[in-house]
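Complex shown without one protein chain; remaining protein chains in place.
Moving on to chain A:
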């Protein structure tokens, strides 16, 4: 199995208000096309771990390798470009840009990447919206959508540049049962069919149960890692 992400010996400290070790020697690897869930109680460090993996938080000890590239110690601009090209994000509180239409929200990261012309980007964005069943809302302002719809659009945005890894911080945390189901099915589909890797931090036991593998954390350490039999 091909490894897309290697995290070795992560140590992370919070210095405010007191020095406190959030992550203790966390080491793990993720396979290509794997649907991984990180679970654990609040405060166990799972979100902190995710933001380290996302390259947005750069203050840590240890080394991070994604797609064979070492990302530890790189400049902010380099990491921005890397995120743009290789990583997609879905957050708990959807976070679309409210002044833009659904379609524009999805297009933005691709326009930034500049790999395709604007016409092609628009076409691809439509494809992604079709995949999540939101093509009818393409021209609506994103602030006019419901929470579940916004979360689906956020997934489409995360996928627009065909990233290697899609990361989710409680992607279903704010959604009802139906929408949770829809979001989960979309993740499942991209992992299986596009062989894109999903790493999701979740509280939801049902969500975790449907993943390929679950990493459980407690007090900043990985206490178990088991594969689900589906």
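Here is the rule we go by: a contact is a pair of C-beta atoms (placed from the backbone, for glycine too) under 8 Å apart; a residue touches a chain by one contact, two chains touch by 3 or more; residues count from 1.
By definition in this document, contacts and distances are computed from a predicted model.
Enquirer: Quick one: find the hidden chain's UniProt protein name among "ABC transporter permease", "Nitrile hydratase subunit beta", "Heme exporter protein D" or "YIEGIA protein".
Expert: "ABC transporter permease"
Enquirer: With the missing chain put back, one of A:43, A:114, A:147 or A:205 would touch it. Which one?
Expert: A:114
Enquirer: Any idea which of A:2, A:29, A:57 or A:206 touches the chain not displayed?
Expert: Final answer for the missing-chain contact: A:57.
Enquirer: Using the document's contact rule, name the residues of chain A that touch the chain not shown here.
Expert: Residues 47, 51, 54, 56-57, 76-77, 80-85, 89, 91-93, 95-100, 104, 108-109, 111-114, 157, 169 of chain A touch the chain that is not shown.
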